[in-house]
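Written out below as structure tokens is the structure these notes cover.
Left out: one protein chain. Kept in place: all the others.
We just call them A, B, C and D in the order they show up, numbering each chain from 1.
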Amino acid sequence: MIINQKVSDILEVKFPGVVILPDEPHNDFIQIHPEKWKEIAKFIKTDSELKFDSCQCITGVDLGIEDGLEVRYNFHSMQLKHKIEIRIAVERKNPSIPSIEQVWRGANWLEREVYDMYGIRFKGHRDLRRMLLPDDWKGWPLRKDYKTPNIYNGMKIPKVRKGWD
Amino acid sequence: MGFLENRFEDNIITAKLDQILSWARSTSAWYFQFGLACCAIEMMATAASRHDLERIGMMPRSSPRQADVMIVAGTVTLKMASRVKLLYDQMADPKYVISMGSCANSGGPYSRQGYHVLKGVDQIIPVDVYVPGCPPRPESLIEGLLKLQDKIRKERPLTKKK
Amino acid sequence: MKNYFQNIWQSITTLLIGLGITIKHMFKARKGNVTLQYPEEKWPRPERNIGFDPKNYNIIRSKLHVDIDDCIGCRKCERACPVGCIKIDALKVPKETDLGLTSSGTTKRLLISRFDIDMTECMFCNLCTYPCPEDCIFMTGGPNSEKQPLDYEYSQYDRSRLIFKFANVTKNDIRRITTAPPVQQEIL
Amino acid sequence: MGLVHAEEMTLNIGPQHPSTHGVLRLKVKTDGEIISEITPVIGYLHRCFEKHCENLSYEQVIPFTDRCDYIAAMNNSFGYVLAVEKLMDIQVPERVEYIRVIMAEYNRIASHLLALGTFGLDVGAYTPFLYMFRDRERILDLFEITCGARLLYNYMWVGGVSHDLPLGFMEASYRFLDEFEKNINEYHNILSYNKIFIERSADVGIMPKDVAIDYGVTGPNLRGSGVKWDLRKDEPYSIYNRFKFDVPVGTGIMGSVGDCWDRYWVRAEEMQESIKIIRQALDKIPREGNVHEALPKKVRPPKGSIYFRTESPRGDLGYYIISDGTPTPLRVKMRSPAFTALSALSEIATGWMLSDVLVILGSLDIVLGEIDR
Partner (left out) sequence: MTIDNIIQWFQSWFPVNVMVLFITSVLIAAVVIFAIMAVNALVAVYAERKISAFMQDRVGPMGQGPGLHAGKWGLLQTIADTIKLILKEDIIPKAADKKLFIIAPFIIFLGAFIALAAMPFGPYLIASDMNIGIFYILAVSSFGVIGIILAAWSSDNKWSLYGGMRSAAQIISYEIPAALSLVSVLLLTSTLSMQGIIQSQAGTVWGFLPNWNIFNNPFSFLAFFIYFIAGVAETNRTPFDIPEAESELVAGFHTEYSGMRWAFFFLSEYGNMLVVCGLTVVAFLGGWQSPIAGVMEGAWWGLFWFLTKLTATIFIMIWFRWTFPRLRVDQLMNVAWKILLPIALFNLFGVAIWTLLVG
């Protein structure tokens, strides 16, 4: 896990002022600002020392607190066999992050799923549509303040429990 | 067969004819491969060598037109529900439905927080036999199919319904 | 040109090997077949290596069963169930009424007026049987087949028959037990 | 596409189709028989797994992880359970580690048997599918005497396993492994070396190495393209570093590297490796040791998050668990290997004929429960 520390130092040098230094030093992840995320992504993929060529997993998170909407990326390098985790916080009003879909082709579907579940718009994504839910579905299901709708084109969703509860 | 159905009075000839017709329908009920989720794997295991479904005359058909029994095996989600209804309507007339597994019976494990799961397939199509289990053992599926075949055998297609 | 004939030769030999295998299976049909003919042969057939003896099964996932007179109404199984398909109504009973003992000797203090398990929702994960202090909820067959024989053949024509009600207390029993007897004032 | 440019016909290999391995819809633009564009549409089996995880306690989530990848349920709950144990840093006894490896490898064999069987079905050979299911039933018997269930087990708990191995397990396992090894070369004779099968699957759907890595494809699909990446060897978890087994990699025996035949061949070889692991584990398993020893009274991991990956039969199965100290997890994200494999389908299957697209789909061995979660 010391790789996280090394990578955040390299990023600090390359893109000054992007990495948010955590208050107590630990190296589980790297917290960065969303603005220059696309260039950072290209950099960590092509840089000879890092070579993160496989985007393992993109996770959307809603911590429930006010500014708790976050996207966490896990990258992994097949040649150098090391992995890092990058977290990007997003504000709740109109959440948007630059898309890294052109950098890793695998990120295309992963980003669409995070959009589908959390409503985080990925700027620059070529076809940002709902991934799993039907296209006419309202609301972002995995947000903490999500209420299950009662009817979806004619079918009752909550379990009708006559004489049960 | 519309013009022959429930047209004749109940007498010895129609009773015997009914017996033959419903025997034929129950002996060769061909099932429509409609695997959705985990129960589909158990349905495949039932159709495989150990629990042979051909023994009771059930041959898998992949087109809804040629199938009699639709085994809804797995979770019917809301996005899939309209397809289930569409396929049910395309089946030729004496058609039966077996709801296999808890998900098809009543939404099963996903009935509490499943916002995208249909709570029971009987909300959209009429179900003849409910097979409990998650997934039901191949033996309980065959027992459900035999219960369906008993139900078909008791039908009286020709005599006029009271 | 050479691989044209080699191609044909290769396909002929491999196809013949394949035919050999299927015809071998056909002639070994009586000894080699593995079918468990369900209605005629029930499930464990150890001699044809289909299934094992139920005695040394750890557990069999079949229908849930509750010995209601052992149940003390602690609702641990209801909380453990991830699906919430167990519904228990346990009523407070006035102090000195005697509800009898469970088989393992603990006195019962709550009257179970309703113990329903909805088998159409149950996911057969067996999480409810572990926390039960009296082991009164269990899956039939396997190790506890002497308490309740194995039962996995209970498909129904209509769904409400799959909700099993285990409480055996009638309405007026409940009224009789829960209404506290009029306290006799000691006539001084 | 060809010389004669026919009018494009859009075809729906719809949610219900004999060889889409579940409810997957492929919107396909065809020019005669040749496919010019494929867009997979998924979500027909989205069962809100992640929403359930936020409202259930840690041990109640385990049966739901089984239902995600219902063909390799043991491997799924194995990954989840290891992740939570790492969060709570519980050390499980030796015997539990061995039982878990045996069960995971048996489930890998069963899952590969189903994958090879349905791949044979897509190519049109019906009998090998039934031979492979006959052997899969024998494995399901072994699962049944230990945890009672055939397909979805809820056997692996946080800190241990639900039941110890029953009496007849060891002899039955040895008997099964000996017979199974003889059957494997029967499958090779009837399907793998069959000239029509080779004609249909060699040089079809070639996935080059860099495309596979770029799409995040992992597991047998990646190893079929020649990349030697197996979590059991490269990031050994549990006790996999004690077993000697090697990682089969596609070398283009029948066609070029990374074609459907290679992916099929890598899965067939992996079954042999799993047999080796099980034999070593069965020999070295400690006889005594209480299986419920390390079960925590209340599963309540400390605040924090973890991303833990294990090798499921379809690839890297990752669990991202965030816990906030309460008995219910704040967020559980399952990184599904079949999801990324399916995302690569539109790139590798364009330009092939209609029957090839279904063969390529079959060779990727996807499970819709895991893709749609």
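Going forward, a contact is a pair of C-beta atoms (placed from the backbone, for glycine too) under 8 Å apart; a residue touches a chain by one contact, two chains touch by 3 or more.
Quick caveat: nothing in here was measured; it's all calculated off a predicted structure.
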Visible contact partners (per top-of-document touch definition) of the missing chain: B, C, D
Candidate in contact with the missing chain, chosen from D:8, D:33 or D:293: D:33
Candidates D:60, D:107, D:146 or D:194 - the one touching the absent chain: D:194
Touch list for chain C against the chain that is not drawn: 8, 15, 18-19, 21-23, 25-26, 29, 32-35, 37-40
Touching residues (missing chain, whole complex) on chain D: 9, 11, 17-19, 33, 120-127, 130-131, 134, 190-191, 194, 196-197, 199-200, 353-356, 358
Residues in chain B touching the chain absent from view: 1-2, 20-21, 23-29, 48-50, 52, 54-57, 59, 61-63, 65-66, 68, 90, 92-94, 146, 149-150, 153, 157
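FYI, only the chains that are shown with their structure count from here on.
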Whole-Å gap separating chain B and chain C, where each centre is the average of the chain's CA atoms: 24
Intercentroid distance (Cα basis), chain D paired with chain C, Å: 28
Residue list for chain C, restricted to those that touch at least two other chains: 34, 50, 82, 118, 123-124
Where chain A touches two or more other chains at once, by residue number: 132-134, 141
Residue ranges of chain D touching chain A (in the complex, touch as defined): 42-43, 46, 48, 50-51, 54, 210-211, 213-217, 227, 229, 234, 305, 307, 309, 316, 318, 320, 322, 330-331, 333, 335, 339-340, 343-344, 347, 372-373
Contact footprint of chain B on chain C as seen in their complex: 33-39, 43, 50, 63, 82-84, 118-124, 152-159, 162
Residue ranges of chain D in contact with chain B within the complex: 14-18, 22-23, 43-48, 51-52, 55, 63-64, 67, 70-71, 114, 129-131, 133-134, 136-137, 140, 150-152, 368-369
